[in-house]
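The structure appears right after this line, and notes come after that.
Only one protein chain is missing from this complex, and each of the others stays in its spot.
Now for subunit A:
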Amino acid sequence: MTLRNITEHAGEWLRGAGPQSDVVISSRIRLARNLAGFPFVGHANRRQRYEILEACRSHITNKRLGDNIIWVQLADAMPTDRQLLVERHLISRQHGSSKNEIPRGVAVGGDETFAIMVNEEDHLRIQVLRSGMQLTEAFEQINRIDDILEERLEYAYSRRFGYLAACPTNVGTGIRVSVMMHLPALKLTGEIDKVKRAARDMHLAVRGLFGEGSEAQGDLYQVSNQTTLGKTEQEILADFEHTVVPQIIAYEQQARQALLRQREDQLDDKIWRAWALLTHARVIGTEEVLQLLSHVRLGVNLGRLDTVDIRTINELFLLTQPAHLQRITGSEMDPATRRVARARLIRQRLGVR
């Protein structure tokens, strides 16, 4: 298993399946962990970082975590490979773009259901990604990975503060639960801001497709917890499963129904214009694609448009990103050439000439 193999199709988390997948794209959980006896990454010198990297790598490639684990030494990786991993949400932007000389890596396994970053902000950032609303399954998996790693690695832990992390916002359980949601109707009706405010009042963060600082491209929003101290992992998960996510889903569904009732023609117009552009454009940029895909996806979910399935749409969200596009076409391209190749790829995948 190499990076080459993962390019062609989207990972498990974009299958477009799983519970509530018309609104919930994916469930993600990550744990921040640090080794006892070392400074945090930001304060470790090069030699220490290398020691941390080696200690973690030897245990991560442990057979018990799976047979087909890909280990990528990021400092040696090609820029497009790193970008590819960012686009697939297997590493953070920060991890992908750090200076080359900083020893760091990532292990990817279990059909891309998990990734373990080494020497990001913390020594270890373990992450599990699933399609649809599957937080319970994701937690079981990540907890097992954590247990296996913990047998060999001594974590920095204090009785009062729990798992110690470089940033105190991650201390305690070190858990970050993120649910990526497609909220086109709330965006169209302008109610998304209300949801964002409500989420913040509940101490949740709302971010875009690529996390911190990224705008909500394609009407994709990640909702995640901010509180990691003073609550158990189960309490944090239960908040999401029983309160936060069902509420946002309900708002989105209401907004979709309201659009259908009150603005049916305008809604259909948006959806079909998006479809027309996707199937006929000859030059197209990523941002525009994401917005058009969002409207088409809404159309499919509402049964207004049946010329494409959700899985294809989900995959296009990913495959039209720069690194994926270059991988699929097998060549490095400048942005202008990419816009042409992107339009062609979309037409191919949508089965039009």
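Everything below uses one rule, namely that a contact is a pair of C-beta atoms (placed from the backbone, for glycine too) under 8 Å apart; a residue touches a chain by one contact, two chains touch by 3 or more; residues count from 1.
To be clear about the criterion, contacts and distances are computed from a predicted model.
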Chain left out of the displayed complex - its UniProt protein name, from "BNR repeat-containing protein", "Glycosyl transferase family 2", "PTS sugar transporter subunit IIC" or "Protein arginine kinase activator": "Protein arginine kinase activator"
Given A:150, A:309 or A:332, the one touching the chain that is not displayed: A:150
Residue among A:117, A:138 or A:166 that touches the chain left out of view: A:166
Which of A:17, A:75, A:102 or A:229 contacts the chain that the document leaves out: A:229
Contacting the left-out chain in the complete assembly, out of A:270, A:297, A:327 or A:342: A:270
Footprint left on subunit A by the chain that the document does not show: 34, 36, 38-40, 42-43, 121, 143, 146, 150-151, 154-164, 166-169, 171-173, 175, 188-191, 193-194, 196-197, 200, 203, 205, 226-233, 258-259, 262-263, 266-267, 270, 283, 285, 287-288, 291
